[in-house]
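A protein chain is absent from this complex, but the other protein chains hold their places.
Chain IDs A and B follow the sequence of writing; residue 1 opens each chain.
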Amino acid sequence: MGEDKAMKRVRTPTRLSVALLSAGFLLFLGWPWLTARGGIHCQAMSMALFHGCLALAWNICSMMGAVSLGHTAFFGLGAYGSALLCHYGHLNPFLTIPLGGILGAFYGVLWHIAFGKLRGAPFALASLASVEIPKVIIDNWESFTFGSLGVVGIPPLSPIRVGSFMLDFGENPVHLYHLFLVGTLFLCLLYRQALRSRWGWAVRTIREDETAAASLGVNVRRTRLQVFICSAFLTGICGGVYAHLMGLVEPALVFSLHISALPLVLSIFGGRFQWYGPLLGAVVLYPLDQVVFRSLFPVGHSALYGFVVILTLMLFPQGMGAWLQKRLHLASS
Amino acid sequence: MTVQVSHIFRLSALAASFFIGFNLLSPPVLLARPLRIGEINPLTGKLAKHGQEIHEGILFAVEEVNKRGGILGREVQLVSRDDQSLPEVAINQTEDLVYGVGVAGLTGGYVDSLVGPISEIAARHRVPYVASASLQRNLTIGRRNPYFFRVSRLDGIVEPLCGFLTSQLRPKNAAVLFSATPGSSEFASEMRTCLKQAGVPVSTFDKFRPGTSDFSSFLMKLRMERADVLISGGFFPDHLLLARQMKDQKLSLRAYLGPWGVAYPSFIEEMGSASHGLFGMCAWNPGITLPGTEQASEAFVNGFRTRFAKQPNTTTMHGYSSARALLAAMEKAMGKHGGVNGDALCRELRSLDLLLPMERLVFDDNGDPRYYRQVVVQIQEGRMVTVYPPDRATGSIVTESP
Partner (left out) sequence: MMLQFLVNATTLGAFYALVAIGFSLILGVTHAFNLAHGEMLLLSGYLAYFLGKHFGAPLLLILPVSMLTMLFAALCLERLLRRVPEPHELNTLVITFGLVLLLQNAMLMAFSANYRIVAPETGPGQTPSSTLFLSETQVLILGLSLAATGAVFLLLKRSFLGKALRATIQDGEAARLAGINVKHMHLLAFGLGGLLVGTAGPLYARTAYLHPFGGMEATLIAVILTIFAGVGRIRGLLIGGWILGLVESGTVLLLGTNWRELASSLILIALLLLRPEGLLPKWAKTRP
């Protein structure tokens, strides 16, 4: 109900929201120069955008009603896929990262096959348990994946030459920041268009009522499969990028509850039902945690995330995005 | 329209105050008079205990130099950063140290998953990094990274332990238990290779995940395989659990060996009499020091006690040694070139020859310490007694439990 209204409003963008969006875009574009170039705030915002992408990928599943606690499985598979391809095949990271994403998507297909009947809480639990399978196998397959030793010496993202200008993502944090910004914007636009398409409506109909969706002619099984593949592929890509960012992967590092939890927290805070919700959550919450909360509570600062989840669900079950949108709507009318 | 404008204004004011708030929270930038070195350690998070110990060792070394009047009259400033035991934070903090603060060299670091990312960034920005506690071989192998040095190495643990086992204990059947972490896994597979070469069968070779609490089935397996020596590559809490469950099940082995976590006063204190007879390893400890460095070692212990009101241990010494190496190289580079750029510092580190309480520190071509060797100690009635190598032994092995 609330979402229907929201969609109508987005379709006729007010001048205010256009102005806000462009101001936000300019702020993000100039962020590295506003802060000390390449300093800790630029880093924090880079990682915030990265987690925004992760949250967007997670939210595709959530849009369909499938709240997952196991996306770190895709993340880890993407990271390992890209790292091992680089290690054995000496390929360009920009080639191996999508291949890692495909490995993640493959696991997404397995989810669809195995968890086809599960919904709601049982699905969440099954996804939580499914993380152990790739993790334990990678941890024990020493001859191929190096087991608990992890893969080290993964090359950083390779530089790209644009005319006479060298974009060096490994060396220059500002270039990396802008790569993430462009990636995030691209993903965001894609996401927004997908949600507005027929397919996007089918996905949301499945969340509201599967029987009704089927009677409207939505192929529920196929749509579910597509959603899992998209979400897993994008999460796998994030994992691949992470591997090249860190220069090493270890099972405990890329298959961690933290990675499953963050997109959930960010999306719930930002708003699961708006296309920009997850991103909003990431760019607000992540820097807040990293820069402000960490200096106040150096040890348990991640408690913020737990606190935010509880408060948001109790007070704004639709997330900050919906709340803000309502406010904007009131202001402009 | 006016509503919109005022809204945009308010929002931009909000954004501006947000941004100013961010910058106020960042540490103030000082003028570039003192020489700066950076340190990244897990000061909080799950590795905080050891991270703090390393930090104190480094801090002590820096304060020691400043007490002497600094390096050629210039004060050394230590910029400490916390990586929260998380690699991505380690990367952020290192880049900030290199970019924002502009440090001459880096030190600190505990556990390879944190040291690895730091070393990559050090190489990228041509800043030397002397890691305090790092073991994994493929971080240095093939000299991929000419800016990376470390004061410890895996061979310094495996060789003495294997020598001790094959020459003194001569087990009939050994069991290896290790934790699913890089250092422990590599240690375990090296131990297996070395024991097999010496003709000692390794009947049980088990990995467990950190946090596992029930070892009863594993201990039953040991009993079934009739293993007489257990090499346990776990850490402090794992030894506590294993030793207790062994006692509960009345499993008596000829030897229990834990390279990490046993040779600590805190372990002996926590275990009480149950620690009697266990074997551990350490590179240094108050009273266990390299021949010829007794005075330096005692001075360190006394100075450390007055400064921090506690006893230093082997981890502290690793931090101290790494900082000493970096500071010594800086002193030489300053003397020769009057400045400390990264490449000059690396040259000096490569030609360094320091006699420290923990080791004679000379880096080999890979950046590994050439003479790093730990000693095997046995806990005998609450005291650590060095039992191997023979030239450093202060006592002999006791076999029967009290």
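FYI, a contact is a pair of C-beta atoms (placed from the backbone, for glycine too) under 8 Å apart; a residue touches a chain by one contact, two chains touch by 3 or more.
Just so it is clear, the model here is predicted, and its values are computed rather than measured.
Asks: Touch as defined at the start, partner being the missing chain; which of A:Val109, A:Met166, A:Leu216 or A:Ile310 qualifies?
Replies: A:Ile310
Asks: Quick one: which of A:Leu29, A:Ile133 or A:Val292 touches the chain that's been left out?
Replies: A:Ile133
Asks: Can you work out which residue in A:Ala23, A:Ile102 or A:Leu118 touches the chain that's missing from view?
Replies: Selected residue, touching the omitted chain: A:Leu118.
Asks: Just name the one of B:Leu241, B:Ala296, B:Leu354 or B:Ala393 that touches the chain not displayed here.
Replies: Looking across B:Leu241, B:Ala296, B:Leu354 or B:Ala393, the contact with the absent chain belongs to B:Leu241.
Asks: On subunit B, where is the contact patch with the chain that was removed from view?
Replies: These residues of subunit B touch the chain that is not shown: 45-49, 177, 180, 205-209, 211-218, 220-221, 223-224, 236-237, 240-241, 244, 247-250, 272.
Asks: For subunit A, which residues lie in contact with the unshown chain of the complex?
Replies: Here the touching residues of subunit A are 67, 69, 114-115, 117-122, 124-126, 128-133, 136-137, 139-140, 210-211, 257, 261, 264-265, 268, 297, 299-303, 305-310, 313-314, 317.
One rule holds for everything that comes next: only the chains that are shown with their structure count from here on.
Asks: Hey, how far is the Cα centre of subunit A from the one of subunit B, in Å?
Replies: Roughly 35 Å, centre to centre.
Asks: Contact residues on subunit A for subunit B in the complex?
Replies: 15-16, 19-20, 23, 27, 34-41, 43-44, 47, 139-140, 142, 147-150, 152-153, 156, 170-171, 173, 242, 245-248, 250-253, 287, 291-292, 294-295, 298-299, 331-332
Asks: Mind pulling up the subunit B residues that touch subunit A in the complex?
Replies: 3-4, 7-8, 11-12, 15, 19, 21-23, 25-26, 43-45, 48, 82, 84, 87-88, 91-93, 95-96, 99-100, 112-113, 116-117, 120, 124-125, 136, 138-139, 144, 180-182, 184-186, 189, 207, 210
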